[in-house]
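Every protein chain but one is kept in place in this view of the complex.
Chains: A and B, in written order; residue numbering restarts at 1 for each.
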Amino acid sequence: MSNFGIRWPGDSFINRGLAASVLALLVAAGLFGIVGCGSSGNSSSSGNGGDEIVIAMLPKLVNIDYFDACQRGAERAAEDLGIRLIYDGPSEPSGSEQNKFIETWTRQGVDAICIAPNQPKTIKRFVEKAKERGIKVLTWDSDAADSGRDLMVNQVDDKLLGETLIDDIARQMNEEGEWAIAIASLEATNLNTWRRYAEERALSHYPKMKLVETVVTKEDESVAREQIELLLNKEPNLKGIIAFDSNSVPGAAEALKRTGRAGEVALTGNSTPGRMRPYIKEGVLESFYLWDPRALGNLTIRLAVKIVNGEEIAPAMPIEGHRDLVFSENDSTMVILSDPVRFTKENIDEYDFGI
Amino acid sequence: MFRRISKSIRQRLLFLTAGNLLLMGVILANLLSGDDSTTASALDRFGTVLMDAGPNVAPVILAGLGLTGIIFAGALDLSIGSMMVVAGTVFGILFSRGFDPAACFLGCFLTAFVLSNFNGLLIRWLEISPIIVTLAGLTFYRGLALIMADAFIPDFGGSIAVHDDAYHGPGQRYPGQILLIAILAALAWETWGKLPRVWLAHGCSPEACRLHGLKPGLILQSTFFAGGIFLGLAALVDVTNRQNLEPARMARGFELEVIGAIVLGGTNIFGGEGSFLGTILGAFFLYFVGQTLLYADVDLYYREAIQGALIVIVIGVDCALHRRQKLLDELK
Partner (left out) sequence: MRPYLLPILLLAEIALFTAISDVQFGSVADFVDYFRYYLMDLVPQAAPVLILSFGMTVVMLTAGIDLSVGSMVVLVACVMSQFEGDQQFWMTAIPIGIGLAFTLGFVNGSLVAWLDVPPIIATLGTMMFYRGACSIVMGDRENDPFYDVPGYEWFAGTVGTVVVVGILFALGGSWLQWSRWRRELLMLGGNRVAARYAGIPVTKRLLQVYSLMGLLTFPAALCFTAHDGAVNAGSLPGLELKVIVAVVLGGTQVEGGKGSVFGSVIGALLIAVLDEGLRGASGWGDRNLPFEISHLRFVLLGGLLLLGVWLNSHADKSRPLNPASPTATPKPT
């Protein structure tokens, strides 16, 4: 370093850094060359030879048993139909992370993208971008009505589920007394849609029922248990709880079991049979609801393939392995998978949802 | 012990004690003023609040005691939550392979213990600041847990359900006892033991320790050794209290909760000053703040903001009170 012992700002960049950066660029160019040559012969830059259909599926988040079951159903459909499935998603329920996945797949030029949006409004621009490049876009599990998606595959009619839950709990509470809500987060759109329908119906149909508390369980069964234990202690006159996600229901059931208030406080909600089986058998709660998540994944992929192939999706259309297509009453681009299954002690062993 | 610690920490301990009592008072007042309950039932429910507090804060306090020692010596471990996840995953793997409860408990404890020691070794070998090493560990161990679960559990679907009472002993039946023993041991050690004081010395000046003839490397390692024992217990209590282990989401933000409790307890985050007792009181304080917000019927959307504001205010006021003294010390 010939700078008379003085270190000028940035001189190291000029002396060695520049030369080395040029070298690095050359090395990288060489690497790219190898990559490029190694896979030459295929004429498409989109990576898909055109003959094979590629469908990308984006859950709200990965590593969670509900969406894992959806994935298995989707994989089954992909295998049956001979298409290639890319299933990936963010590790946290974040809208902007999901947008990045949509951008990546748009660039890779997949044929269809099936999205379960965390934030329905934020995907709009990315859906538009994908559609500009001729990619079909479906939503599933949770809707983004204004995004310009081609089709929504809804597991259940939102209104029906919310009202079914409140009706069930009202019947168990004899339509009077205090009730509470447990919900994973205040941002999850579909959970809060169900919650809203339930609250509205409680106000209009069950005047003697009083909503006393809403607790947030942060998508963690252990947090749910702790929060519900607190709630039970705080509200000695509580008669019913509706829990709106697959972690809150088992957490609430465990809390009822540990505090010995089972039977005294009614509980219902939607969760997975695998986790709820012990509680149902012990009689901690009478019933809970779910649809088959594998069927949801399966139907989504089957419909996506039909749309990619240019088939018209119409009511009462027969789909292999599913009931004939039923559309939502309010939305002609929304397919309803099924009515929610009511699980009780008697029928819980009849179903295998894979979770 | 109470005489040995510095004035500012002593004040903090008194403040936290008063704060905890005040919060309990608010909860009790809220229970008593409930319109449809008798005094007896209100007292009964207040008893439940107190009885539940121990088991619910047990993981935070246990991990906090270990981390307090590490912070005494001027180091930090941000990866405690993720290490607990790995321990929980090992527990789940052993459970799903049909090992008996004792083996599962041991596996869980040892995993956390070994990883903590490994962190200590890594910090010494790489000579990188502990924050960086354990920040890397924070994400690394989480991924490791997921990969392990994927590789060793057939048809791993994101969660491991543990519905067998034999596997829930430490977390469900004895969390209070475990916590009590650990607290008593830690306090006794702090009062009569020598090692915590050596850690504090190391936190003040590793160089001075070296000149005194102590081995700074060994001192640092011993904090991670002791921290590993506490973390193992914390993992055991936390994991066995869960019916369902989800490597991707369990113990999220646990490290921040623990660090919050420690700092609230008056321990200097840069080492050299602090007490185990403060950590315990700090953890209870944070817990009771959450409880009070619930019992006082504070609107759901306001709770997190109030909790955050409270931490800032408590520590801010305390720091402001001692600022002049600190500046004078600095310029001595």
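Just so we're on the same page, a residue touches a chain if its C-beta (ideal position, glycine included) is under 8 Å from a C-beta of that chain, and two chains touch if they have at least 3 such contacts.
Quick caveat: nothing in here was measured; it's all calculated off a predicted structure.
Considering the whole complex, the hidden chain is in touch with A, B.
Summary of contacts with the chain left out: across B:Asp100, B:Asp164 or B:Glu207, the touching residue is B:Glu207.
On the side of subunit A, touch with the chain left out of the figure occurs at residues 1, 5, 7, 9-10, 12-13, 16-17, 20-21, 23-25, 27-28, 31-32, 35-36, 38-48, 62-63, 84, 86-89, 91-96, 99-101, 103-104, 107-108, 119-122, 124-125, 185-187, 189, 192.
Seen across the whole complex, the unshown chain contacts subunit B at 124, 126-129, 131-133, 135-144, 146-147, 150-151, 206-207, 210, 216-217, 220, 256, 259-260, 263, 268-270, 301-309, 311-312, 315-317, 319-320, 322-323, 326, 330-331.
Heads up, the rule we're going with is that only the chains that are shown with their structure count from here on.
Looking at the complex, you find that subunit B touches subunit A at residues 36-37, 41, 45, 48-49, 52, 56, 146, 157-159, 161, 163, 172, 238, 241-244, 246-250, 252, 291, 294-295, 300-301. Within the complex, the subunit A residues that touch subunit B are 62-65, 67-69, 91, 186, 214-216, 218-222, 225-226, 229-231, 233-234, 236-237, 247, 250, 254, 258, 274-275, 278, 354-355.
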